[in-house]
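The complex appears here minus one protein chain, its other protein chains still in place.
Read from first to last, the chains carry the letters A and B; within each, the first residue is number 1.
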Amino acid sequence: MNNLDRTELGFIAALPLLIACGLLLPQWIVNYIHVSLGTGLVALGVMVQMRAGLVSFGQGLYFCIGGYAAGLAGRLWGLSDFFLLIALGIAAGLVVSFLLGFLLRRYRRIFYAMLSLAVSMILFGLLSSSEELGSTDGFNLPATSYLGWLPGQSVSGDVLYVATCIPTVICAILLHRFLRSPMGYVGEALRENEIRIEYLGMSARKAVHIIYVIAAVVSSIGGVLWAMALGHIDPEMTNWVTSAQFVFIAILSGIGNVAAPLFGTLLLEFIRVYAVEIAPDSWHIIVGSVMLLIIVFLPRGLWSLVSSNNGLKNKFTHRVKAASEPEGARS
Amino acid sequence: MLPMLTAIAIIVDGLGFSAWLFLSSVGLTLIYGVMRILNIAHGGFYALGAYSAAWSIGLYSQTGSTIALTFLLIPVAALVAGVVSGLLIERGILRFMYGKDEILMVLVTYAIFLVLEDVTKLIWGTDSYVAYQPAFYFGSIDVLGIPYTVYRFIVIGVAAVVGAALWWALNYTRSGKLLMVVIEDREVSASLGINVTLFFTVTFVVGAVLGAFGGAVAAPEISVTPGIGAEIIVLAFAVIVIGGMGSVGGAMIGAIIVGFARAFSVHVYPPAELFSIYLVMAVVLAFRPYGLFALAEGRKI
Partner (left out) sequence: MTVVLETRGLEKRFDAVVAARDINAEIFESEVLGIIGSNGAGKTTFVNMVTGYLQPSSGQILYRGRDITGMETRDITRLGICRSFQIPQLFLELTALDNVLIALSVARERRPVLFRPVVTREIVDEALELLAKFRIEHVAHQEVTALPQGVRKLIDIAMATVANPDLLFLDEPTSGVSAEEKMDMMEVLISALQSTNTAVLFIEHDMEIIERFSPRVMAFYEGTILADGPTADVLRNEKVREFVVGQEFHRNGTAATMKGTA
């Protein structure tokens, strides 16, 4: 793929940097980065929908589906191959979201939020009451292998970390591409005016369906990566409280760029470590107050502080100007 | 065919669940109907009500006085918890946000919900509270051999009374009629001299008290622990989505549907408890995408 833009180049440059971090920084920090890569992808799934004006309070569903797809493959068939598990996670997310999409695509706004929540709680109910799957305790995953190679105990963590970085960066680049594509544009348009979309000859519902599936697949991949990183899964992954955290991350970091939710996840992870230590019973008060402050004072999220093209508003214009610049004379 | 005993159990439990669900969700639908706010913080009101009731009943019981008075403690605890928290939240936060996008308000109330969760923990700690005394005070009666606490039937009666009172207040009082005008068109009502702000504040506080009351009434029958707010909000959503958001009558029908679906699954196939609720919801939405009593929408172009 040619004509990479700044964000895409940034991600490609970030990959070796990310891997270097993993090898140089202390282990406990790397663990947090590692885990945030998985949850970061779920936050990205939330962000992609938010760009189209759709707020999902149930993205944990696909986080969980990815995790359980990987976990069950290990439990039932003894599978532990990194690539195979990711493929399974994608397949599971794809199938479920394609089917559920027919229901969800009929809804918008608060109904979309509530129904996505309801659907995720169905899985929560099923998993919590299923004794064979460890009910609320969940179960463990076997150590990850790579095309038949099982790394030794001493390096397995590092190998998994590096292996996790790669799909995360690929997903981020692909999602960025998606947001720049005609369908990504339709997403923006969807948020603003559906009647016009229909009158342009496009099905708004189909557009919602496509966005829903894409968000689901990314989140499933996040679920697989997270499950492998932690080596454990449980139904909490699809509790609405987990899903709401992803919404929080998207609000906090802003939806102006795909990098924002990834950074936001990491930031939150670190803050949580300290906050829980200092004031264990006040963590939610902090999160809730920050969220209120962001909504009121920084509606485009933290990303708008570091970005020159603030959030949604000037996004296209910016790019359009860049695209037409070589021609000169236009004003 | 179901065995007779199971059928009876489903009916009584179904009514019990329905009553509890109605009390816990009617405030949510009321606030949505009037203010167009889908209030996730409702789960927080429920928890506050449950904790304050359980805590005060516990304190009172230690004095050794008659248990009968705990029946007074339940509504009083709900009233205090609901009025204080409702007023603080509406006057302190929400009133600055009126007119904002519905989905943004969901996020705002979610943030408030998070704060309430920890406030509850800071006040009452993370231990669980049990306040069983009122539940057993009247003893139990046998329905074809199955013992049920009288308390459960009282709750069913209370739910019916609350429903009837709301229905009467909305349709037959002057304030209720004015409220209907506010729901119809805020701007016109304001220009007619109706104090819209006051209606909003009162509605929100009433909704909060109802939420707290749902929790307070449930307190003697459950173990009050952190997380009950997050659990109830999910069920309350299902109830009001089925009934049609903003409709009090809808909340009653929704509560009955969800309550019986749950009772049925509890007695026939327990693992499907949560699943059955959403299955019913999916079926209803397949035929009525915005619930049984959905509010109408205007012309767009």
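Assume a contact is a pair of C-beta atoms (placed from the backbone, for glycine too) under 8 Å apart; a residue touches a chain by one contact, two chains touch by 3 or more.
All of these numbers come straight from a predicted model, not from anything done at the bench.
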Residue in contact with the excluded chain [from A:Leu174, A:Leu230 or A:Val290]: A:Leu174
Of A:Leu127, A:Val169 or A:Ala189, the residue in touch with the unshown chain: A:Ala189
Given A:Met202, A:Ile271 or A:Leu298, the one touching the chain that is not displayed: A:Met202
Chain A, residues in touch with the chain not shown (by the definition above): 3, 5, 174, 177-178, 180-186, 188-189, 192-193, 195-203, 206-207, 210, 214, 312-313, 316-317, 319-321, 323-324, 326-327, 330
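Keep this in mind: only the chains that are shown with their structure count from here on.
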Whole-Å gap between the CA centroids of chain A and chain B: 33
Of chain B, residues touching chain A in the complex: 38, 93, 96-97, 102-104, 106-108, 110-115, 117-119, 121-122, 126, 230, 234, 237-238, 241, 245, 270-275, 278-279, 281-282, 285-286, 289-290, 300-301
Of all residues in chain A, those that touch chain B in their complex: 53, 55, 57, 103, 106-107, 109-111, 113-115, 117-119, 121-122, 124-126, 128-130, 195, 239-241, 244, 247-248, 251, 281-285, 287-289, 291-292, 295-296
